[in-house]
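One structure is given below, represented as structure tokens, and several questions about it will come after.
A single protein chain has been omitted from the complex, and every remaining protein chain is retained in its original position.
Now for chain A:
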Amino acid sequence: MLKVRNLESGYGKLRVLKRISLHVNPGEIVTLIGANGAGKTTLLATISGLIPARAGEIILRDREITRVKAEKIVELGCSLVPEGRQVFATMTVRENLVLGGYIQHKKGNREFLRELDYIYELFPVLAERQNQLAGTLSGGEQQMLAMGRALMAKPALIMLDEPSTGLAPLIVKNIFAIISKMREAGNTVLLIEQNAKAALKIADRGYVLETGKIILEGPAEALLANRDVQRAYLGRDLARP
């Protein structure tokens, strides 16, 4: 589905990503964990075309997208749910979702609004609030709206940037349950999280990013059991052997 090879990226003189390679297979949930400043958000922004890659290549469904513009990448089937939700605050929930489906509308899919039913089924609270302004929603509801908006584009790959940030534990649980449900519905997910435990629990595979480099990768269970990961990201204080 997605292949990233030796990707380098950054801002100005700052080199944030240093030769990153990773891949996501169809139907998988892959998670990328790492501390603040490791380059997680930069990686997603580079894949989605919001910031240009300096070197390396990004391949989405056998097509190179390294230099493709952000709005075009959405069309090719890769949607990003950005950090901090970024909903259209001055527009209603329904308008937000309809705009999410703009790519389908553009492709001539006259029935793109049918997707709304699926979104409302996945997030019943959005159906209740469809005529409310997005800016008036709670943080958790805005996160759901941002996810729903990305799903409206019917992406082959959906990338989530820290969906749990700033949310109450109960809502985080709910969000992660929905991400699992998205896989069951056939979506492929690349999930970036600081909440390593929750992310690894629902993921198939995982990568650990530290200061712009991938230092560990493997099946999610293996990473959960890994002592270094436990110490650094799961907050478990283990006596050194």
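Quick notes
Quick note on the criterion: a contact is a pair of C-beta atoms (placed from the backbone, for glycine too) under 8 Å apart; a residue touches a chain by one contact, two chains touch by 3 or more; residues count from 1.
As a working rule, contacts and distances are computed from a predicted model.
Matching "Branched-chain amino acid ABC transporter permease", "Protein translocase subunit SecD", "Histidine kinase" or "Pimeloyl-CoA dehydrogenase small subunit" against the UniProt entry of the left-out chain gives the name "Branched-chain amino acid ABC transporter permease". Set against the missing chain, the residues A:Leu50, A:Val125 or A:Ala156 yield one that touches it, A:Leu50.
Shown as candidates are A:Glu8, A:Glu57 or A:Glu75; the residue that touches the absent chain is A:Glu75.
The omitted chain makes contact with just one of the residues A:Gly34, A:Gly100, A:Gly148 or A:Gly206: A:Gly100.
The hidden chain makes contact, of the residues A:Asn36, A:Thr90 or A:Asn131, with A:Thr90. Listed by residue number, the positions of chain A touching the unshown chain are 48, 50, 69-72, 74-75, 79-80, 82, 86-91, 95, 98-100, 102-103, 105-106, 149-150, 153.
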